[in-house]
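The complex appears here minus one protein chain, its other protein chains still in place.
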Amino acid sequence: MRSGIFTPGTRGTRWVAAGAAMAMAGLLAGCGSGGSGGGGGSITAYVYGDDAVKVQQAAVDSFNKTSDVKVKLVSVPGTDYVNKLRSSMGSPSAPDIFFNWGGGSIKPYVDSKDLVDLTSTVKNDATLKDGFLPSIMTAGSLDGKIYGVPMRGMQPVMLFYNKSLFAEHKLQVPKTWEDLQKAITTFKAAGIIPFALGGADKWPELMWMEYLLDRIGGPEVFRKIQNGDTDGWGDPAVLKTAQTVKELIDDGAFGKNFNSVDYGNGGAPTLLNKGKAAMHLMGSWEYSTQLGKAPEFAEKDLGWTAFPTVAGGVGDPANVVGNPTNYWSVNARTKHKDTAIAFLKTMASKTYAQAVVDNGDIPTTSNAASLLSSSPNPEFANAQYQMVQEAPSFTLSWDQALEAQYATPMLTEISKLFAGTTTPEKFVEAMKATR
Amino acid sequence: MSHHTPAKRRGDRKAAVGNVGRPPVGWAVPGILFFAVFAIVPLAIAVYLSFCEWDGLNSPTPTGLDNWTRLFKDSEFGQAAWLSLLLTTISWAFQTPVALLLGVWAAGRQRSRAVLSAIFFIPLLLSTTAIAMLFHALLDPNFGVIKEIGPWIGVDPNVMGSSTGALLMVAFVGGWQFMPFHTLIYQGGARQIPEVLYQAASIDGAGMVRQFFHITLPQLRHTMTTSSVLMIVGSLTYFDTVLIMTKGGPGTDTTILPYLMYRTGFQTYDLGYAAAIATALVVVATGLSLILVRFSGFGSMRSTREGM
Partner (left out) sequence: MSTDTRPAAPQHASPAAPRRPAPARRRRRRGNPLAGLGSLVWLVLVLVPLYTLVSASLMRQDEALNGDPLAFPTDPTLDNYGTVLDSGFLALLGNTAIVAVATVALVLVLSVPVAYVAVRTRSRLSSLAFRTFLLGVAIPAQAVIVPLYLLIGKMGLYDTLYAIILPTAAFSMPVAVLVLSGTMRDVSEEMYEAMSLDGASPFRMLWQLAVPLSKAGISTVAIFSALQAWNGFLFPLILTQSEENRVLTLGLFNFMSQFGVNIPAVLAAIVLSVVPIFAVYLVARRALVNGLMGVGGK
């Protein structure tokens, strides 16, 4: 099973550990070990260490065959990635190129002017400009400027469902809010939980907020918040979102026990594959989770669709939320900026995209469509790719888009909202007050 | 902690004052230095940081009393402090009577008691992490044991999803782990109660219950203080349990002080404020222990010392 940072289960714990270490490592930045820096005809690239590293390693190897300046790939173990990066960025041994999630994950470096602004480079280079899906490029940008080039697979959030339960109860897969209500009522009457939700893990709840706000108020509402305007939480759409969440909970849409159900330990996915729950809003990794956990179910009964519209909402139902992809960013202090950018360009190549596909992921390059038939799961791969390709907007997961100092209180407030210990109104007030 | 016959030895010690062969005080220096470097100095730094703003990236900047004024206004801190107090109280009220009864009972020499005591000890062998993970699995509302037995014993399978339930479960799991330890302490204490006291009471016709309240309990006073201090400080280590079992939830309803500190410091990177919470935590823990010691004489060794 893959273990990217967004892979279920690993995510929560990794954030905890990485976060803990990171804050501390910041302290030590000053007493870094010196190191070789970017001199001597080589550049260093930090990558998040997991199973997908072999794809990047292959790209580096083939790049080094023709390049004078060699790329040295450093695979930093996943748990320590954020921490190692943060401490090394302040030291002489900073990497020239590094893996990141775009958005809030690079904000501190943008603020300290440590990153190369790639906006004009991308605009003036056909390979980079046309090489990737537009929504992906935008999702990783900050204040309208591009700081990163996509380098891994996409992970949109989708609505997964149990096909046989829908057939059994003669229901259509929900496209509209009305469909959704009907499904909730029907499943509830049949003693089936309409939506599995791993509330004990907090971040699955975030996905509901993200989609509801997008459908109700459009992606602009969160974009404003992401750009540092906490008053953005005061938008009526946010309140409506919180109220909708409350209605869903009161309706029993998530069953009674969701606050003690985990995603990480397999609680929520198992509810879906055992037919105890009908639907599950989750990142695209749910497919491989189910494949590993209940292969028969995954191949026969697991369906997927887009999040339905919300009554009275202005958001485009084709919009997607989730983790668009990961990016390479370039350190402003690198001595070999041209080499770095040349390496970044290889990310748009067909060879690279094929390697990503072979690893079971869906690349974010515009040429990916033709490659997907060779994916281990072509049907799912195509659906996912198409969904993202057609999406006018791809909103980055809020906890990635915001810096930790905002993201953590936000997750806390959201979990309070779902636990019923705060009201929608108080939620909005608390979010507006985050410093 | 020798409270039985200090008088005699006190006399001995007085007689021995000024004799030779005392160790140089310097022998204690390495130990004291070591403890200072890894416990006292960090404590001082924590206090200093509580007057600073610090994101962990840049240097701390002093901000005077900002963190502290914020602390006293922060409803989340208030809630966490209240929950910590509640958890400590519940843990104490749960563990003390059970450990006391089990300990006194296990002090008996019957073979059956010995066998049971050996079994009771087992939870202490598991690490806190392992226990929290075990109960996390057992309490899964859909796939855990709680789904099967919950209804029998009147526990909602969604116990971890309810605010009260989750807190009680954290207290229970803490008790499950540390009960053997406190039972042992009481068992040790009970075995030291002079048998004559019971014999005398029996002659006076006192029943078992009366003996328990008039002899056992008063005799175990010091044991109880020791155990209580360890429980109070120990209930702070429920941090591991909270992190693994509830992540502070549902909502923030099991976010006790150490967890709030951890979240503030290592997830929000507001390390100055986290240091203020940590300092408050130390003050509370030390304060509570001091009160307990003062009012029960846990430091009886000190009085022995004074006689030296």
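Letters A and B mark the chains in the order given here, with residues in each chain numbered from 1 onward.
The definition used in the following text is that contacts are C-beta pairs under 8 Å (C-beta built on N, C-alpha and C of every residue); 3 or more make two chains touch, one makes a residue touch a chain.
Because the structure is a prediction, the values reported are computed rather than measured.
Undergrad: Considering the complete complex, identify which of B:Pro141, B:Gly165, B:Gly189 or B:Gly251 is in touch with the unshown chain.
TA: B:Gly189
Undergrad: Which of B:Ala80, B:Met160 or B:Ala278 touches the chain that is not shown?
TA: B:Ala278
Undergrad: Have a look at A:Gly131, A:Gly266, A:Pro308 or A:Pro409 and name the one touching the chain we're not showing.
TA: A:Gly266
Undergrad: List the subunit B residues touching the unshown chain?
TA: Subunit B touches the missing chain through residues 1-2, 4-5, 8-9, 12-13, 15-16, 19-25, 27-28, 30-32, 34-35, 37-43, 45-46, 49, 98, 101-102, 104-111, 113-130, 133-135, 137-138, 143-145, 147-149, 176, 179, 181, 184-189, 191-192, 194-195, 198-199, 208, 222-223, 226-227, 229-230, 233, 236-237, 239-240, 244, 258, 261-262, 265-266, 271, 274-275, 278-279, 281-282, 285-286, 288-290, 299, 301-302, 304-305, 308.
Here is the rule we go by: only the chains that are shown with their structure count from here on.
Undergrad: On a C-alpha centroid basis, what's the spacing between subunit A and subunit B, in Å?
TA: Centres of subunit A and subunit B (C-alpha means) sit 41 Å apart.
Undergrad: Note which residues of subunit A are touching subunit B in the complex, please.
TA: 12, 15-16, 19-20, 22-24, 26-27, 29, 86, 90, 108, 199-202, 256-262, 265, 267, 270-271, 276, 404-405, 408-409, 412, 415-422
Undergrad: Please give the residue numbers of subunit B that touch subunit A in the complex, ascending.
TA: Where subunit B meets subunit A, its residues are 55-57, 136-137, 139-143, 157-163, 166, 243, 246-253, 262-263, 265-271.
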